[in-house]
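Excerpt of the complex: some chains, original placement.
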Amino acid sequence: MNLEKAKRIIEAAREEARQMGIPQNIAVVDEGGNLVAFERMDGAMLVGVNIAQDKAYTAAGTGFPTDALGELSQPGKLAYGVALADRGRVIVFAGGLPIKEGDKLIGGIGVSGGMAPDDKKVAEAGLKALEK
Amino acid sequence: MNLEKAKRIIEAAREEARQMGIPQNIAVVDEGGNLVAFERMDGAMLVGVNIAQDKAYTAAGTGFPTDALGELSQPGKLAYGVALADRGRVIVFAGGLPIKEGDKLIGGIGVSGGMAPDDKKVAEAGLKALEK
């Protein structure tokens, strides 16, 4: 990951959020789980400032979309309790996606500000910026 | 939000709590999620000191009543796990309400000390102070 890529990803995500009419918090972290870039669109909900960053960290830190962890962490499932792990930094609802180049994990994007499926749609739009 | 409004809100909430006979912790935060005023009524349960503040933060930080988040965070629902997000500051049971002027979110009130529906009733009484 580098700043130029992170900014392209955020710009594409922001444009999707703008079209959806939902202001979002958008974060990109690198392969070390550390923040590279962050933007809060005007009016984006405040709790999303941290949650977006934690979604990006979770995705980069596991290689899984955050909602896949959500499936695994339901009561009775294999990873029940993972949402409490790593000092509360693991997020288990949609909006965090790993960022890959080929097979290589290079970071994560996290989006928080709408309902979780909206957040995921924005994160997906962000990833498309790397395909161009 | 300002101190004068926050105190009017707390006074109305406290009067409701007094009539219900349940001592409460009552907190008001501003649009940045930061505490403006807090009162613990004599005998109010101690864990409510932090929970009231976190309910107010959650409501101001999301724009939703805390119990609406409770619905969304049940196992299998869209925001399962949100109660663990933002380093434990998100509360998902009743007693936190966003404070608005027209369409504009200006803060949140959080009440903790009774059963959650009692707390919500007190928070609602607090908001009525702004209508006068």
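Going in written order, the chains are labelled A and B, and every chain counts its residues from 1.
The definition used in the following text is that contacts are C-beta pairs under 8 Å (C-beta built on N, C-alpha and C of every residue); 3 or more make two chains touch, one makes a residue touch a chain.
What you are looking at is a predicted structure, and each value in this text was computed from that prediction instead of being measured.
**Student:** For validation: placed chains = 2, all identical. Expected total copies in the complex?
**Tutor:** 4
Simple rule for what comes next: only the chains that are shown with their structure count from here on.
**Student:** Which rotation angle, from 0 to 180°, best lines up the CA atoms of chain A with chain B, given as a multiple of 5?
**Tutor:** Rotation angle, to the nearest 5: 90 degrees.
**Student:** Chain A touches which residues of chain B in the complex?
**Tutor:** Per the touch definition, chain B meets chain A at residues 32-33, 57-58, 60-63, 72, 75-76, 78-82, 84-90.
**Student:** Mind pulling up the chain A residues that touch chain B in the complex?
**Tutor:** 45-47, 50-51, 54, 70, 73-75, 83-84, 88, 91-94, 115-117
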